[in-house]
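Showing subunit A:
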Amino acid sequence: MKQEIIIAGFGGQGVLSMGKILAYSGLIEGKEVTWMPAYGPEQRGGTANVTVIVNDEPISSPILSTYDTAIILNQPSMEKFESKVKPGGTLIYDGYGISVPPTRKDINVYRVDAMDVAAKMNLIKIFNMILLGSYLKLHPIVKIESVLSALKKTLPERHHGLIPQNEEAIKKGMELV
Partner candidate 1 sequence: MDIKEIMQPENLVYKKPELLNDTAMHYCPGCSHGVVHKLISEVIAEMGMENKTVGVSPVGCAVFAYKYIDIDWEEAAHGRAPALASAVKRLWPDRLVFTYQGDGDLACIGTAETIHALNRGENITIVFVNNAIYGMTGGQMAPTTLMGMKTATCPYGRDAKLHGYPLKVADIAASLEGTCYVTRQSVHTVGAINKAKRALRKAFEYSMQGKGSSLVEMVSTCNSGWKLSPEKANKWMEENMFPFYNLGDIKDTGANNQ
Partner candidate 2 sequence: MAEREITLMKGNEAIAHAAIRCGCDGYFGYPITPQSEVLETLAEQKPWETTGMVVLQAESETSSINMVYGGAATGKKVMTSSSSPGISLMQEGISYLAGAELPCLVVNVSRGGPGLGTIQPSQADYFQSCKGGGHGDYRLIVLAPSSVQEMADFVYLAFELAFKYRNPAMILTDGVIGQMMEKVELPPFKARRTEKEIIEQCPWAANGRPAGRKPNIITSLELDPAVMEEINIRLQKKYAQIQENEVRVEEFMLEDAEYAIVAFGSAARIAKKAIEMAREEGIKVGLLRPITLWPFPIKEVEALSKKVKGILSLEINAGQMVEDIRLAVNGRIPVSHYGRLGGIIPAPDEAVVELKKLIK
């Protein structure tokens, strides 16, 4: 199984960390993974995006022009990446940040109101995990247990108390699609 994913939004929305947890989960399952960020000062305030590839086979290019899935968190990213989803691919977006919804008919579009739900659940800081949950419901490329192990590995120990909340967020995200 192979998934080529772009995650894009504003800096500070947890774009890079969502991608990192997904990549780490793949690593834990012995898959090949790449995590390629658009790095630089645009990470703060501007747009941030990361390309994550999870594959059973060795990965050629970490940089792509089209994607199996796009997870979109703001309008500029929608404008940039809607057209880059492969026909038949998946586009997940958070309704909160989007003023002009996607129009393509040849891809599967899912609106997930992660930010609204996160606000209600008092989980704003980990609303990215809700979107990750939605993604994994649609494309179960890694197991939830692997994601939890990945969280344990990537979060500093002092934040391990937050792992149950992350799990809750992922499960909520799975319900939302």
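By definition in this document, a residue touches a chain if its C-beta (ideal position, glycine included) is under 8 Å from a C-beta of that chain, and two chains touch if they have at least 3 such contacts; residues count from 1.
Selection rule, in plain terms: all candidates are chains of the complex that A comes from, given by their letters.
Because the structure is predicted, anything quoted here is derived from the model rather than measured.
Among the candidates 1 or 2, the one in contact with subunit A in this complex is 2. Residues of subunit A that touch candidate 2 in their complex: 20, 23-24, 27, 32-37, 39-41, 59-66.
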